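Missing here is one protein chain; the remaining ones are kept as they sit in the complex.
Each chain gets a letter, A, B and C, in the order it is written, and its residues are counted from 1.
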């Protein structure tokens, strides 16, 4: 497996030159586009890594998956999906226009920004409590007590996040969030700035693959239904407006972030974390996608076969 | 003329029951829907009034016309129309979705909220200076030194104006406004809360009818080109997404506000101010529209005949 | 006047190189982009021409104005505007998407293709009768009995008009046209292929300027209300999604066609016909627009001054 990973990292580095590091959050622009790493954890706890797998990066949109878990645990599916849909959309992740048209009543799904802001608002707790619960939850899943958010990236997002502000005020205007807009955005920006490495991400992947059970401790944190809801939504909407093609080409429930991370979970089998900050036009790691595509073919990982 | 006006006020009161007072700004909801008044000023300075013509109301979107005058005087047409279009739109006044789609580069025109926020931002001066210049300009045009904004309405708009905040953050995100969003919105909400009565409004109407010359003092404040630009934009876009039908039915360059005021200007002939807070589905005074339609027919005022 | 026109034709030829001849109807692509001509007729019947003013061209969208006259004469404004709106739109002339969204119930206005197809369908008469009545009406207005449609252009439009077919089937699906789609399109394509020269067009202009009275015969064909409805709609929607800026820059009620013709009518004063097949990005004659802009400034023709 280690050799396979080494080979795939090497091979897919060739894709990096076709991608670009995200620059709309200034600090993300400092990432090294040549970085590429992967970590895989199997059901028995074996860990395989290759490339730049232990560099920390901010998880960005990958945090939407964690926020959704907590929101469902706290409020139940019925309550959550009254305020955010479950339908994949062919609009970009930061689109808001469908909230503005007469028949647009709620965000399409929790994997686009508008939906994720609603999800975060549905987590129990005031202000920092939400964030602390998110962090605690992640530390439990990964067994990594050092997980925290990056203050600099958070401040960079806060300073430049005007599109997200527009989205949040629109949600406020529609009665879909109750907190003050700046308060909920503060948590949202911090949650996006949580730092992890590929191994941490792979731990989330194996946690979901094991139906919400922590690999090391055996602790069951998610009930089966919630776990499969998360997996289904990652499959239909996890890779932005490339989710449909990704399902065809890779077929592994996944969620990407604009910092270049990808969380992937092969039900009952594997957790995978990938990092490669050079992005394609959809905002997905271009070489990370390459690795996952190759892995899926080599190991026959697609849930559609 | 006085008799004609009395008759038209009486006749058009019958329309009030089909309209509704605006309630999305809470304080506007306190207006008396039964109010209806009109004031006409002709070229020689004769003033004719009828109904509830001397009750003050906040001018709301009528202020967009004044802001556009100042922005053009300060920055020139070329600069202004780089950041806001001149095209009428069939979308509602508070629509923002066209700013969010890939080919949406600037607000359609200065008479919708998105465009008006840009216009206000283009007025010279920092913070309160913009507002003071707007107030001074209005006092000069109307000869009424008491004109000011209503603090309560301003605060009500500020508290509830989340759709406008969404719009402004989207404009900020697109680089169309330079000030801090809350700063520019503060001026925008104050400008919307400026109070006038029908006679003040009619004075603006006759000022525009006289190509930007103040009736009483003879002072020329707008050059001819700017004046006709204002008149043209009022004609194509002044009555929200009813502007086209209004051109057919009334044919007088006009601008309405959701408080129920309508500013109308018959080039070279008359200035008209109308007040009637019961609105139709487009946000225009329902009985005020009736009066203007009748006046246009009785006095042959349409610019299209 | 003749000298003025000669000068403006000469001056505005410089714009031609920035435009392009329409090519989506193959036969229109054969036009000579260097052609530029203008004809003006005043209230007393004086005719002034310059440049290539007596070359025939197909009137294309200019025919929408004529069809609207007949439809209103035949069915009355109320009936007509139940099925087509009067609102200017910021969408292109051949847009159909607003008919497909849940709240899209009818075409925005009779100057876009969707609206014009409805208008044509509202003209009394079956099949060729509609066309013959259109031709008779035009012959009466212009005093030119040779006016007819160009068979070749008609066939070219019929062969390639799939976007218009899509529009018409959508209208059919929404119950907005009653005839068979191919039958109504046949008339529509023929109507667009009617040939005229600048003088014929100017005759339509002076007819509208004179409130629907034929200049030579004195015959009154349109009542005043219908005439001013036409003038208003030309003003707000006549120049495609450039109508707003055209109102500001020119201020003359006008209608353009993709063959490069522009019909302009200065109420109570002048009729103008322009021909210049090189088009700008909106589909309007680029040099024709230049001539009209200059004429408006030189002779103070804007209805907004």
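As a working rule, a contact is a pair of C-beta atoms (placed from the backbone, for glycine too) under 8 Å apart; a residue touches a chain by one contact, two chains touch by 3 or more.
These numbers were taken from a predicted model, which means no experiment stands behind them.
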For the chain left out of this view, which of A:49, A:113, A:142 or A:229 touches it? A:229
Sole touch to the unshown chain from A:4, A:86 or A:299: residue A:86
Return the single residue from A:9, A:27, A:70 or A:108 that touches the missing chain. A:108
Full-complex contact with the absent chain, from C:16, C:80 or C:96: C:96
Counting contacts across the full complex, list the positions on subunit A that touch the omitted chain. 85-91, 98, 108-109, 211, 224, 227-229, 231-233, 235-237, 241-245, 247-248, 251, 253, 267, 302-305
Residue numbers in subunit C that touch the chain omitted from display: 95-98, 100-101, 162-163, 165-167, 169-170, 172-173, 181
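Just so we're on the same page, only the chains that are shown with their structure count from here on.
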Same or different for subunit B and subunit C, when you check if over half of the residue numbers at their contact belong to both copies? same
Intercentroid distance (Cα basis), subunit B paired with subunit A, Å: 47
Averaged over CA atoms, how far is the centre of subunit A from the centre of subunit C? Could you give it in whole Å? 54
What positions in subunit C touch 2 or more of the other chains? none
